[in-house]
Structure formats: C-alpha cells, structure tokens
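Complex shown without one protein chain; remaining protein chains in place.
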Amino acid sequence: MDAVKRVLKRIWLFLFQFRYFFMKLGISILTLCAVVILSFILIVNMPGTVIDSFAMQLSIQRRISLEQAMILAKQMLNYDPDAPLFERFWAYIQQLAQGNLGISIKNNAKSVNLILKELLPRTLFVSSISLAVSFVLGTFFGSRTTWRRNTIGAKVLDGYIVVSNSIPDYIFALILITVFAFRLAWFPNQGAYDAMILPGFTLPFILSLLFYATLPIAAYVFSQLSFWTMQMQGSALGVLGEDYINAARARGLPKRLIVRRYLKRNAILPLVTQLAISFGVMFGGAPLMESIFNYPGIGLAFSQAIVERDYYVVQGILLFVSVIVIGVNLIADTIYSIVDPRIRRSA
Amino acid sequence: MDNIVELNHLTIDYRLRKYALRAVADVTLPIKRGKVTALVGESGSGKTTLATSILEVISTPGVVESGTVLYYGNDKPVAVTKLREHELNAFRWREVSMVFQGAQSAMNPIMTVYKQFEETFLVHNRKTPRQAAIRQAKQKTIELLNFVNLDPERIMPMYPHELSGGMKQRVMIAFSLLLDPKLIILDEPTTALDVIIQGYIFKILKRINVELGISMLLLTHDIGVVAEFADYVAVMYGGKLMEYGTVREVFKEKRHPYSKGLIESTPSLLSDIDKMKPIKGSPPDIRNLPAGCIFHPRCDRCMEICKLQEPEDHKLGEHLVKCHLAKQ
Partner (left out) sequence: MNERLQAGRQALINLVHKMLKFLNGLGKVFFGNPKSVFGTSVLLFFIILGLFGPFIFPYSTDISMLDQLLPPSWTHPFGTDLWGRDIFRQIVAGTSDVLSIAFLAATFSVVLALILGMFSGIVGGFIDKFILFLTNVFLTIPSLPVFLILAALFTVDNPLTFALILMIFSWAGMCRSIRSQIISLKERDFIQICKVMKMSRGHIIFKELLPNVGSYILINFIIVMKNAITGSVGLMLLGVASFEPTNWGAILTSAKNNGALINPNSYMWLFAPILCIAIFQLGVIVLSKGLDDTLNPRLRVM
C-alpha cells in the first residue's frame, strides 16, 4: 500500500513540474472548443437554399433526380438541416474528429483538406519569411536605438515607425503593387511562381517562388518591422532600468558584455510570446493581403469563399487556421517557460 | 594613511529635463581603513547616491558635478572619477564591492548563481588561462558560500528567484567577497529580513570585518544596528552631511538635534516605548529645500539664525557637526 502511495506521489511530483504547461494546454483546448462552436454556428445559420442549390448542381452534374441529389448532398456534407440541433452538432464533431473539414459546395465538391494541402504551404512560406525578417531586424534596431537614442539612425527609425503606423499594411500593399508590379513591372502582379518552371526542389523554382513572394513579403515587413522595433525598445527600456544592469556595472563587467548578456537576453524573452500572437495576426491579415497581390494562398481562397458564400470552405479554413494559431501560441508559451527560469520553476 | 576612501566636496546631481536634483551637496567624508563606517539617513537623503559614486555607478541620470573620490589602495591614491572605462572596470569589485539594496534584483534573473560568480571572476582574471580560471572560480565560490553558511552544492545551480530573502542576502555578501576587495559597501543589508536572520547576517558581516580585515561602509536607517555594529557614523539629511564622528562621540554627546532626534526615535530594549520621540514633520523635498539650515522646520531647538543662515561645519578633532548650536 505504501509503495503504491510512494509511486503515486512520484508521478504527481513529476507531473507537477509541468503544471504551467498543463494550465496552458487546458486554456488552449477551451479556446479550440469555442472556435468549433463558432464555426458550427456559421453552418447552422447558412440559408436553407444553400443545400438546395448544391443538390441542384449535383443532379445536373451526375444526371440524377433532384430527390436523389438531395440525399446525396446531405450525405456528402454530413449535414441534415431537418435533424435536431444536438444531432447535427454531434455529426459535426464526429466529422471533425475524423480530420474531415468538409467539402466545397461551389467548387466541384473539392475537399477543404485538399484545398488546405495545396495552398497552405504558400501562405506559410510568405508569412514565416516575413515574420523572421521583421523579428530579427526589429529586435536589432530596437535594442540598438535604446542604447544610443540620439543618433540620426534612431530619428529616422522614429519617423518610419509613425509613418508605418498610420498606413495600414494592405494600403501599403496597394501602393507596392501599383508602383512595382503595374507601373514599373519589376515584379509579377499575380501568382505564386512562374508557370514555365517545373515545381520541385530545384534552385530555379525556389528563386521563382521568392521572386513572386517579394512584394507580399515587403508589405508584411513594412508593417511588422515597426511593431517589433517598438516592442523591443519598450522591453529593453524596461530592462535598462533594472537594478541588475547597474549591479553588473559595479562588478566591472564591460559594457558590451552587459548589453549582450544582460540587456538583450532579458529584453528578448517576453517577445517570444508576442511572436505567436503576431503569427496569428499575419494569418488573420492573409485574406486581404493575398487578394490584393492575387497570391494564391489560403487567404485568397478564404476571401473568395466568403464572396461566393461557400460556407463549408469558410468554416474549414477558419477552423484550421485557428488550430494553427492556437497551437503556435501554446508552443510559444511552452518555449517561453523553458527559456525563462522564473516561470519554469515557480509558475 | 588610515583612510581607505576620501570623499572631497562631492556634489552629485540628477540631471532631469527641466531641472537638476541635487542629491548630494558638498559632502566631505573619510572612510576609515579596517573599520565599519555607518552612513545614516532617512530614505531620499542621498546616501545610496553617495555610496554608488565610490564605484562610479550612480544610476542614470546622476552625474558628479564637482569634488573628488580618492581611493587609497596600496600606494598612491586613485581618483575614481578620473579613471578611464577599462581602468574603472578593473577597479570595480576588485578593490571596492557592494551589496545592493534589495539583493533579489541585483542578479541577472536568467543566469544561475554560479554562472554569475564565474562570469565576474573570469572578467577580472583575463590573464589566467581559461581552464585554470574556471577551476579557481569554482573553488572560490564554494569557499565563499561555505563562509556565509550556505550549501554550495545546492545554491550554485539555483536561479536568483529560487532563493529565499535571507539566502539571497548571504549569496550577495559572498559575491561581494569574490575578488577579495578592500572595502565593501552594504546598502541596507537587512531591510525586509526578519529579526533573527538580521542578527545572523550581522554575525557574518562582523566576521568579515574582523577576520578578513575588510573595511565597510554600511548604509542604514536603523540606529540600533549602528550602535551595535559600527565604529564611525555619518549622518545625512537632504543630501548634506550633518554630523560625522565615532559612534561614541555621536551617540553620547548628541550635539546635533537631528542625530539626537534619530537616536531618540529608535525603540530599544532598554528604554521605555513611551519615551520614544519620533521626529516631527517629513523628510525635505530636495527640489525645494528650506532656506538657512535645511533641518530648521523640523528642529525642536530652532533659532532665528537657523532660518537665515546655513551653519558651517564645526570640527572638534575629527568630530564634525553642521549646526549653529555647535558654535557655543
């Protein structure tokens, strides 16, 4: 009996170390539930005619009677508008549990999973490059200008921050595409790569991908860079006022060591969680940015689905993107708790 | 020379955007070799600013406007305010070290205790081969943590926030001894600690002073601690030095009304609680100091001249009193 108790206590103590992670995991799961409910509401609220027109489309395409098509439509969508609400919800959950995000009701019943598989890599490509570039540059500029505030560079940076804050990113995108794609024709005005190059892991193809993504990346970086710079400035300014900076000086540590090991490291830590939030913001902004650049990513598909009232594609993409964003948030929180010992051991 | 540090006519301002705050005004003060000098004053009296000037680490935007800080190490005096950056870095911690107020925030929160000891040790021992220096650093750290009665094995891999208040304070004391300095500045080493741990810490400090022969500058507002622990005492008020002398001179003679007030406002085990007399009024606003003697609005022996003319420093041997009463 005692042995069992001891083992149980061991297990508890082991799990107790990760309580911060479990807490965050719980919040993530709850958030996910909220998103699922939200997308179900979207389905429930779609007008009845949506399924009728889908059935009509099916009956024409497959040369079957309207009644048969109606049954088939309900089967394919796994949704019966006449069933009780709870049953519909249960069917919806079951379908999601199987990893099935539904099918398009406008685009030849193409599955949402397939759409995601085709288009998500492009959106991830553009957004991760933009995020990486703006994070690295922003934290660099931010810490540098905190340390030396009265240089010309710092003044220019201040001006840029105000300007980029007053121009929304999509307006900057509009200006970019007008000037560089249409007027000067330096960059393409649509597409994700050159159709003449065979897709594959080859240098010409990767270069073509980068070339087509240049303007979208530039537009994202323009608005994100100022955000990171400001975040880093604020964070570094807070750290600069900490006692341990002065104490480190008293210990005779040289200035560059203090900047590197004390100021930068401590200032960058809180930004890790911001990274995840910013990832979510970029995903959220993708529909607009991609439709301005005609960049065939997940955002463009989403905004087209909205305009076409393709409800299943809308809920599928929303759900998937939310899962990604929630997951990234969870990962960021976990990483933060690993790199910052204050949270790791005493949350 | 029996002074380890001499502050001469030191004036320190915090230069703000629209005006300057004079935190320390024309203070001349010796710190005796091998002895404990206590620097007493209410919070905001400029004692921390004064003490940090010895290491030239006054928090921004503080600037030494005039005066000198002379350090008498081995042979010839060193003017700390005139040192260049790398000379200053070599001087700091090796000659004078400091235990900061609120020890918890004086350590980098994302480095273990040992790593911080090692880092400082390595920076000051660049000429030693790296491996040998690391070995020495480890040995020294273990020795010092044992000296302050901490278990090195347990403490060294810990992060600052994992230590309790008393442990942190002892770690910081051990840290200050890392390079065998000749003077340690202790800024309120026992505030926020309970009485039993306070006593414990002072036992350790006494050993450092007596056994290792290290001089100390103790910043405190606790008169009881001064009486028990210090040899000399300097009393500051509103950035000015009001009285300086041996503990005996200051406590027995009670020549300055402010020192007298401080002593009498302290509860002690011997005196009755009813006899405790707090000093009336509040500490001065250094943006707006009163004319004449800056203590006169709170002084219970205020005279006409006190409101008009600032008293000079009256000296009796080394005993200094800044008060018109001392003239008679």
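Each chain carries a letter (A and B) given by its place in the written order, and its residues are counted from 1.
By our rule, contacts are C-beta pairs under 8 Å (C-beta built on N, C-alpha and C of every residue); 3 or more make two chains touch, one makes a residue touch a chain.
All values reported here derive from a predicted model rather than from experimental measurement.
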Touch criterion as defined above, residue of A:Gly153, A:Pro199 or A:Gly284 at the omitted chain: A:Gly284
From A:Phe40, A:Phe54, A:Phe222 or A:Phe302, residue that would touch the chain that is not displayed: A:Phe302
Touching residues (missing chain, whole complex) on chain A: 27, 30-31, 34-35, 38, 42, 45, 162-163, 165-168, 170-171, 174-175, 177-178, 182-183, 277, 280-281, 283-288, 291-292, 302-303, 306-307, 309, 314, 317-318, 321-322, 325-326, 329
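We adopt the following convention: only the chains that are shown with their structure count from here on.
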Chain B residues touching chain A - in the complex, by the definition given at the top: 52, 55, 57, 59, 85-86, 88-94, 97-98, 100, 102, 105-111, 119-120, 123-124, 159, 161-162
Residues of chain A defined as touching chain B within the complex: 242-244, 246-255, 257, 261-262, 265-266, 269, 339-342, 345-346
